[in-house]
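My questions all concern the structure below.
Removed: one protein chain of the complex. Kept in place: all other protein chains.
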Amino acid sequence: MAGKLIIDLPKCKKQDMRSIQCSYKHHPDNNGLIVLLERIQFALICRKCHSAPCVTACPMQALEKIPVSPDESLLHRATMKCTGCNTCAIACPFGTIYTDLVPYVNDICDVCRGRLDDSEKPLCVRTCEDGAIDYCSDVTVENSMVEIFEDIIVQVPQGNRWEPFLRQPESAHK
Amino acid sequence: MSWKLWSLKKSPWVFHVNTGACNNCDIEVVNCLTPKFDVERFGIKLVGTPRHADALLVTGVVTRQAAPRLIRAYQQTPKPCVVFAIGACACNLGIFRKGYHVVGPVDKILREVDPNAIIAYVPGCPPKPEAMISGVIKALGAI
Amino acid sequence: MKISMRKPVIPVGPVHPLQEEMEYFQLTIDGEIVTDIDVNIAYNHRGIEEISETLQFDQVPFLVSRICGICSASHPLAYVQAVEEIANITPPERALYVRTIINELERIHSHILWAGLAGHFIGYETVFMWAWKYREPVLDLLEEITGNRNNYGNVKIGGCREDIKPDIIPKLLKELDLLEKKMDMLTKAVLDDPILHARLKGVGILTKEDAIKYAVAGPTARASGVPIDVRRDDPYAMYGALDWNVITQEEGDVFAKTVVRLLETLEAIKIIRQALKKMPDGPVMTEVKDIPPGEGCGHVEAPRGETFHYVRSDGGNRPVRHKARAPSYVNVPSFKASCIGEEVSDAMITLAAVDPCYSCTERMAVLDSQTNALICGFEELLRLSREKTERIRKGI
Amino acid sequence: MNDLLNNLFWILIFPGFVFTVTCGLLAGWVVRKVTALVHHRIGPPLLQQGYDVMKLLGKETLIPEAAQKVVFIAAPLAGMSGALVLATLLWRNNFATNIPYLGDVIVALYLMAIPSLALILGSSASASPHAAIGASREIKLVISYELALVLALIIVIIKAVGNSKVTGSPLYLSSLAAVTPVFSISGMLAFLVAILCVQAKLGYVPFDAAEAETEIAGGILIEYSGALLAIWQLMQTILLIAFPLFLVTVFMGGFDAGTVSALLLSIGKYVLVLVLLILIKNTNPRMRIDQVMKFFWYYCGPVLGFAIVLAMLGNAYGLGWL
Amino acid sequence: MDRILAILVFVPLAAGFCMLFAPRSIRTLLKWFALLVSIAAFISAIRIFAGQADTFTLVLPLQEFQLDLLLAVTDLNKFILLFATGFGLLIVLYSLKINPDMKHQNAYYGSILMAIGGSAGILLTNHLLWLLIFWEIVTASLYLLISTGGEKCKFAATKSFAMIGASDGAFLLGLAMVWTLSGDVNGSGTFIISELNIGTTSGTGIVAFLLLMTAAVTKAGAMPLHTWLPTSGQDSHASVMAILPAALDKLLGIYLLVLLVKDIFVLQAGALTLVLSVIGSATILVAVMIAMVQHNVKKLLSYHAISQVGYMVLGIATLTPVGIAGGVFHMLNHTIYKCCLFLCGGAVEKAAGTAELEEMGGLGNKMPWTFVACLIGALSISGIPPFNGFVSKWMVYQGVIEMGSEQLGGSSLWPLWLFSAMFGSALTLASFVKILHSIFLSRRPTNMESVREVPVTMIVPMIVLAFLCVLFGVAYFIPLDYFIYPALQMTRSGGEMLGIWDSATATILLIIGTVLGGFILLLSMRTKTVRSVPTWSCGEIQPNDQMIIPGTHFYKTISSLPYLRRLYHIQEKGWFDPYDHGGRIGLGVSGFLKWLHSGLLSTYLTWVAVGLLLTLGILCQIWKG
Partner (left out) sequence: MNDQELRDEIEKMSNKLIAIEQPLRNRYFLSCESQNAHDVCRFLFEDVRARFVIATAIDSDDCYEILYHFAYDELGTIIHIKAHIRDRENPSIESIAPFLPGAEWIEREIHDVMGIVFVNHPRLERLILADDWPDGVYPLRKEAKR
């Protein structure tokens, strides 16, 4: 039963993501959500500054702006270069990058593919206290939602800065 | 100082116990015997059975399988005997800390059976032979 | 005549002076003849494979160099090659030369080490002492290049951590010349000693068929006439560009293994000389950003044989699965073919002849960045010792 | 009574325990030092051997549970006292040549077996498989070199029988000393082989299969510790004097301490033997026990057989140099 | 008329004979009766030794055949007699508890008594024919004794009897020649030992000597007619081995050899001594080599019983005073320690229920007395100073050397004899190390935990013998002065020794040395605890039984050495066994004998009777002709 993971960004308080548990197959100590949030932040919330302070600040040259369209470029963190020093988090004037978002160890979420029994929800859904994560097999993608990866849908906060992305969800794919 | 300790200091015979090391510490222990370092100058001699030993050179993390053997070796060494935890692994598990088959550093394992065990630590990964020698000498000097 | 049911057994290990490591050979004997052998290697199992999956790709080389201290250049190299295969990275040429040189230096020191230990095991202390004396300069060189006598940790994904500084090169060449002379002498001395012949020839023979069946690697295989050498078969680093020979012998006995090792040392010196001459200038690192999902393998001819690493990545920065096979893992079981029927003393040297190190039969390790954090200094040491001595003295 | 007191002095002080042990500790240091020099090492300090023994005496003594305890403890004592009596006998017969003391050369030969026997019994009482292997090797070693040693001794006896200089019985150590068999072909052969035998008796490489540290973890002595090990060490120390002294007495014209120059010469002989032993020790790997047996039986045996023929011919035709 | 002599001979004989047919109901009493008789015999022997008797003549009606039985005490036989009866007593004592419900109790005790009586007869008589008769009686009792072991001993018994019987045939033939030869000298032949003085220059003289010698050395168990010993040793009871092959047969065989060399024949150094020396040295070496690889205590001991004969033969063959004295002394010593060893073997077998070395181990704690006795016996037989074996071997060596130094060029093979004697001693040590290791030291197999020390009646004989070993070693002038020298008409200065061995002082010194060591030990242990720990097996725990390395593994290296391997191989196949050859060559004499010796007592006795009659008949014929 393949379902989709729905992340409700407005509900997410972004403070204690590490308290969510994750049952990623290959790295049981994983917290796959963090990496998802990072990508969501970079794709949807980051202001995409021209002279990005975060990129210049990173002592490891781990941050990079990758052009996705002629006028758009996405922030990308090279996992093999970042040491998790969090300089970027301080440098970003918009608070896009949270300390929690730049993990030293990069985890993957596989949406618990193949590991869920019928009607069972992923561990992250069950352990998220505020109910910001949900898992459904059939969701209708509403306007306020971005289908950011194949199986992951993000409920974005009200506002319009990220509207362009609502129309081009594929651009978040790497 | 009693003559026993004094003579012990003059002629410590060591027995080498590997409890799950990576070989480096062990090779460096053996290296101490060789011309460049020549521990025989200090009367140190590597012996083949714990019965003859005055000091155990323990290298490596203590793995689950090795722990009882280490304890056995320790118990079968005539006292007084000094245990040297050689290398980062033996001192505090070093790189292998999270291994499921690793039960603890040397001191933890030995203190469980003998709270009074004399344990000296020679850090390094691997410690240089010079460090080992000076460790042994200093530890014995302290006695 | 009644045949006794009891089968006497000599335990060799786990704590035995024959081995530097913990392993347990159970030799069933009849008189002085070994009739069966059983090996237990659980002692060194540190659970490395499992922990490795919690580590970053870049940390793993430091970890795998601690699979075993002697092959501490080969294991990381094999691993790094596997990762480079996944990410399709080609390191700069200079880095490849540096890797070649360090690996050959390692081979030299490891072979000399073995020759010395072999002498030690058959009670030839002089050979032991002399061989290890000749080995010291190699370690010093390695220390000068990489910063450590062993566990160099010099390979990184995409290149090398430390370059060989130009001012070391003349010294390196000089030491190599000296070493070559000494090794020539040692080789001759060993190959001509009649008592060594008596002690080593015809001992612990591993036939070619058995060598293939047990899938042995390295000098153990080459001494049995199986001409495999990863450096030639699947050239990595810069071996393809250099001129050297694969040494093989047909007999498969301990003596053949000795010959192979000693001659390989001389070959290694040759390789290093060429590499130093041909080494281009340039950086030793390429930039590595991400490791894509995928799987790959790398193998390296370590001093004892082929080191094989298989890595699978899921796109994160930790491997999903990392398998490491060290040469001893396949060489050791071949004892069943080579030790049985030997005298106990011969069995011992046969065990030693594949140069087994069990650390590596148990693979994969975790790197902990705080390796050195909890180590006590000498002050601490002194204090502890004093305390304990006080206690002892009261006890006496 | 006086006799007893004399004997007591001889065995305990001079030339017995105190004297021999002192010399032996020095000789042991020489062995280690020269070995170290051969290895390009510096080697232990002068008193190292003494420290070792002292240290061992101060240590705890462990006794294996399964051991035959009485034998385990008694064996080193018996071995040491055998060695001591041997040393005393050899010294006295060299110092006071006019009165043969205690025994003749055959007695000496058999006294020389006591330490090995004690080692064997002690190790076999220690209930360890390694020790048992060690014991079995030691006894095989004994019968290997014994063949050669007996033959070498027979050559000496033949020489003594055919020598007109010999006034007393040809078996007296003092008369053998008068013969100086090394100055003949057969005697030289016998001497060379006897050196190898002594090498084996002392358990030095290449004949140390019984102790083979790297094979059977110390073999015969694997279970001994503390004071008992110290006693073994003392025994080895004494033997380090006694065995070369035996060679000096039987083959090289004895240890004469009459004048200073004679004393120096005698010490020279002893040191020569010792150095030969050390050199052999350091230029050979350990031989397998069956190789040892083959060596002594199939090589040394025939050579000495030939030497015996030479010696007999020499006696028959009055050719002392044969 | 010293009736005591006759009593000593005939009372045990008669008692033994009667016991063979004792009714089942009183069989339990038999052993006490046997004990009584043997005590009586021993006391008589003591009295005889003390000089209370000289001669005894039993005049038989057959005057013209000179068949009067003259029992005469000489210095030689009186001490042998003392020991023979002494051993008898010890064995009977030892046997009391050994096997309470032995089926053949009557035959067992009966034949022991007969053997005692028979040996007394052999020793005391001075008439060769009587000697032969007693000789046969002892052979018969040996046969009976071996057969008491039950079914499995049948073969051994038959084999022993066949081989000894064959050698007795040689004896008979030799006697006939002696008769003729002595006739040549004196006009009419004689069998009176003291009157005989036959030269060994003539061909017949040599043949006669060789024939009689064959009988003597076969009885004593020297090679090549030795194989009855190990065969019976393996199967029969250790006490049987102790009394006959180890003790009485040695005493008698060597006694006869001494008679032959000293009294009956006039021997010069030459071919005959060469033969004896060859037999002696070969026996020493070959037997001990075979002994080393044996797996069974009793068989191993039996081979040593053979090997040691070599020393005696060699000593006598030197013809030098010290050599002969050494040989005879060795005979005495050998009987003591070998008897002791066999008794220890028996004790161990009884306690552990097996005689296989591989199955035992670590019994030293459990059977301390047996261990001590066995240790002393082993050290003695291996010639370790200061025990008795060393002294007599040492004398034999001196005999050989003296022979060499006297006859420069003449007997130039003496280094060979010396070598085999001295080296044999080392090999003996080796095989006893194996025994000590396998039985008493080593580790105890789990199933041997319940083993207990044997009862005191068994311990006492062993300890007495062990004590004698020490005594005769430390104060070796006692037996020499009281037994050996008088017997050989020597004095201490007459049998002057080449070497010097101050055994008493050396023993004191050894003790001082040990005490010194003990003192050092005590000093250092005063404050330190002595701790008991498990065996160090390199850190791994192993099952107890796997850690036992039995002594049988010790000499596998030797048996796989080149050359020796072949030797051992053909030995295994019985190539050295004339008996087997006899069997192989077709149904020859031994086959016939095998058939005759069906193992039934009555058949056997008939056969003995018929044989004796035949013998007498033939002899009568010779006389007349």
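Chains: A, B, C, D and E, in written order; residue numbering restarts at 1 for each.
Convention: a residue touches a chain if its C-beta (ideal position, glycine included) is under 8 Å from a C-beta of that chain, and two chains touch if they have at least 3 such contacts.
Please read all numbers here as calculations on a predicted model, not as lab measurements.
Q: Which displayed chains make contact with the chain that has been left out?
A: The omitted chain makes contact with A, B, C across the full complex.
Q: May I ask which residue of C:Y97, C:Y152 or C:Y214 touches the chain that does not appear here?
A: Touches the omitted chain: C:Y214.
Q: Looking beyond the chains shown, say which of C:H45, C:H75, C:R99 or C:K133 touches the absent one.
A: Spelled out, the listed residue whose C-beta touches the missing chain is C:H45.
Q: Using the touch definition from the top, which of A:D29, A:D130 or A:E150 touches the missing chain?
A: Considering the complete complex, A:D29 is the one touching the chain left out.
Q: With the missing chain put back, which residues of subunit C would touch it? List them for me.
A: Output for subunit C: 40-42, 45, 47, 49-50, 85, 212-216, 228, 230, 233-235, 295-297, 299, 306, 308, 310, 312, 320-321, 323, 325, 329-330, 332-334, 336, 361-362.
Q: Quickly run down the residues of subunit A that touch the omitted chain.
A: 23, 25-26, 28-29, 110, 113-115
Q: In the full complex, which bits of subunit B touch the chain not displayed? Write them out.
A: 63-65, 100-101
The criterion applied here is as follows: only the chains that are shown with their structure count from here on.
Q: Under the document's definition of touching, what chains do subunit B and subunit D have as common neighbours?
A: C, E
Q: Kindly list the shared contact partners of subunit C and subunit D, in label order.
A: Touching subunit C and subunit D alike, sorted by label: B, E.
Q: If you average the CA coordinates per chain, which chain's centre is most distant from that of subunit D?
A: Farthest by centroid: A.
Q: Could you pull out the chain whose C-alpha mean position is farthest off from that of subunit B?
A: Chain centre farthest from subunit B's centre: E.
Q: In whole angstrom, what separates the CA-based centres of subunit A and subunit B?
A: Chain centres of subunit A and subunit B, defined by C-alpha means, are spaced 50 Å apart.
Q: Show the residues in subunit E shared as contacts by 2 or more other chains, in ascending order.
A: 531, 533-534, 536-540, 542, 547-549, 553-555, 557, 560
Q: Residues of subunit B touching 2+ other chains?
A: Within subunit B, residues 2, 4-5, 17, 34-35, 47-51, 69, 73, 76, 78-80 contact more than one other chain.
Q: All pairs of touching chains, please: list them by chain label.
A: A-C, B-C, B-D, B-E, C-D, C-E, D-E
Q: Show me the residue ranges of subunit E that touch subunit C in the complex, using the header's touch definition.
A: Subunit E reaches subunit C through residues 295-296, 356, 358-359, 445, 527, 537-540, 542, 545-550, 552-557, 560.
Q: Give the list of subunit C residues in touch with subunit E in this complex.
A: Residues 1-2, 4, 6-16, 22, 24, 29-33, 40, 343, 396.
Q: Which stretch or stretches of subunit B touch subunit C in the complex?
A: 2, 4-5, 16-31, 33-36, 46-50, 60-61, 63-66, 69, 73, 79-80, 82, 88, 91-102, 116-126, 128, 134-135, 138-139, 142-143
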